[in-house]
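Report on the following structure.
Every protein chain of the complex appears in place save one, which is left out.
Coming up: subunit A.
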Amino acid sequence: MTKLPSIGKPVSRLEGRLKVTGSAKYAGEYEAADLLYGYVVNSTITKGKIAVIDTTDAKALEGVIEVFTHENRPSTAWFDFQYADMDAPPGTVFKPLKDNEIKYNGQPIALVVAETFEMARYAAIKIKVAYIEEEFETDLESNINQARDPKKGLASMLKPPPPKPKGNFEEAYQNSFVRSSGEFKHGTEHHNPMEMFATTVLYEGKNKLKIYDKTQGTINSQMYVANVFGLKMKNVQVIAPSVGGAFGSGLRPQYQLFMAVMASLHLKRNVRVTLDRAQMYTFGHRPPTLQSVKFGADENGKVNAIFHKAIGETSQFEDYVEVVVNWANMLYPAENTLLEHKLVPLDVYSPLDMRAPGGSTGMHAIEITMDDLAYRLNIDPVELRLINYSETDKSSDKKYSSKELKKCYLQAAEKFGWNKRNPEPGSMKRGNKLVGYGMATGIWDANRLLARAQAIMTSDGKVEIKSAVTDIGTGTLTIMTQIASDELGLPIDEITFSYADSAMPFAPIQGGSFTVATVGPAVKAACKALNKKLFKKAKNIQDSVLSAARFEDVIFNEGFIFLKNNPELKISVAEILEANDGKEIKTTNTSMPNPLVYGKKARAVHSAVFVEVEVDQELGIIEVKRAVTAVAAGKIINPKTAESQILGGMIWGISKTLHEERILDNRFGKYMNANLAEYHIPVHADIHELDVIFVEEEDYFVNDLGVKGIGEIGIVGMPPAIANAIFHATGKRIYDLPIHFDKLL
């Protein structure tokens, strides 16, 4: 009798069929009796005041129920902290319809509520607004003289500020055998998950709400609604059963949630508010960032001096920060470092986490600089990384809990055929095309927070696991079921994972690549606790064959508890349940890292990325022909969903490098391409061969499942690897993103 593990198997998504057949329901698709529909009106100026907002014509239309503006908004919470969500940066959270002040272009200024969506949208154009316009600034580059240190706050816990200077950077840099420096910039990147933001609020009487919301944290939305509208937590239930991608956009409540709840409470009706695609460009985004990097190395290639400065955009009301400049010294153990991160407040909405926030920004600059150093030293780029390889995070002087990055370099290089590379730029050709090979390193945190989970065994021997965690398309449902399956020794079809409901046990927002490492151990702990309860009841059965056994002596498999060294001795779960009078057995457990030891080691997930590009010699057209990513992320619970995560990250990396470009016209203070026709993301024809390798990495320090997160790592190394490949193909070092082909003419 051997227990077949589910962990490590490429189990297909349990909800896959529902999703591909269109049966899965999203927040904006829930039906409700006499549902009202809201449509948001957005500001057409960038800064100033609303002088007059005339809603008379809109209200006069048949089917329009109410128009909410700052003039008639029902009262909400007074204090700033009551608006703060789990991902709120230091500052003052934006409050929709608070007053007549306009802080950014596209700011929501009214909500029309009508009996149909079409009527609400039509009525919206009948609202007449007169503004008093004021001067504004939206351009990062022309305002760098405003750059200042970010305010610190709760967010600094997961996003630590740059470490203090070490050694003497300037002296070490000047004395370096080789030096490389560069100035990097990229523009705003917008959140465009396939599903747009939507909230359906069911009014259940007496200030009691059931809310279907697009979010990455049901409890985050619940807390926000309860605080802002003065409701009891138990009277606010937030459910997010299917989320059509979020990538960080759902880490904070978006304004449609506020609007829908406000309207529902005031009208005592069921209300839905959905944003359209253009409105997806009116909230948080990856901030445009300017970076300056200087690396110095000795004649053997050892990097001894690191300078990395980032200047990022933020809004006038919050200090959004991300970790941009900390990564170089986590990877490369230089003794002399100078790392700075500054913010420029502009008249825009607060930036927001987007896949590998800061990491994909910083590593772009770091890994291009490393490539440039490799050329200056005449050392192979992989070799240069190995020369600077460290088992210790030099920035904190802590040893990594595990780091199989070397395996990543070697396995990916082998699969890619890196040894066929002639290092001379422009030396490899295919017809009219220049061929370039480039590589880069990726790194991201392996974090874990606190979570709870409940396990319930019903009288039929099946088990339900409950957690408030969402599944934003990453495969959480499937993976948690696999974890429970192995712990309980039950096939996955006898386990139901119930999730994405704020009434269920606590889980934090689903982001930062920490979900499996956070919720997974809680599920495992609840299952183990359930097993213990079963075992105890098994021992108490009259004449129990397990009466003398300890918990360590037994295993759970296929509905039986066996004695490990004598499997003949067993008790069926059915028997235990019968002895329990058919009552269900349940347990709720908390799981968190041990605070006494958790901080003693550095924890990170790593990757090595290899890319081949073809560049048309005469026309500059760039094609990413192949890419191989090797990832060291501890135990991979489900290779299928994990591979999807990495592939998605790689494709987004191509998008970020070659396609995505916001067109911000600073004369108007607005994005001119707020749609998917003009804000380019890749099409199928832009994506060619992509390979993913997961290298073996054992790490039970990070948690007892041995898992690190993989949500972010796929994107991190792609932009620099592509830029480095383009350099190899053309001899042109392009520091900015996106790289349009005309830069290669």
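Everything that follows uses one rule, which is that contacts are C-beta pairs under 8 Å (C-beta built on N, C-alpha and C of every residue); 3 or more make two chains touch, one makes a residue touch a chain; residues count from 1.
Everything that follows uses one rule, which is that contacts and distances are computed from a predicted model.
Engineer: UniProt protein name for the omitted subunit, picking from "Branched-chain amino acid transport system / permease component", "NADH-quinone oxidoreductase subunit F", "Xanthine dehydrogenase family protein subunit M" or "Anti-sigma factor antagonist"?
Structural biologist: Its UniProt record gives the name "Xanthine dehydrogenase family protein subunit M".
Engineer: For the chain not shown, which residue from A:Gly22, A:Gly431 or A:Pro595 touches it across the whole complex?
Structural biologist: Checking each option in A:Gly22, A:Gly431 or A:Pro595, the one touching the absent chain turns out to be A:Gly431.
Engineer: Which of these, A:Leu4, A:Ala60, A:Ala574 or A:Ile621, touches the one chain of the complex that we don't see?
Structural biologist: A:Ile621
Engineer: From the listed residues A:Tyr122, A:Phe317, A:Tyr389 or A:Tyr598, report the one that touches the chain absent from this view.
Structural biologist: A:Tyr122
Engineer: Can you tell me which of A:His191, A:Lys210 or A:His659 touches the chain that was removed from the display?
Structural biologist: A:His659
Engineer: Write the list of subunit A residues that the hidden chain touches.
Structural biologist: The list for subunit A reads 44, 121-122, 125, 431-432, 616, 618-621, 658-659, 661, 663, 665, 667-668, 670, 672-673, 677-678, 680-686, 740-742, 745.
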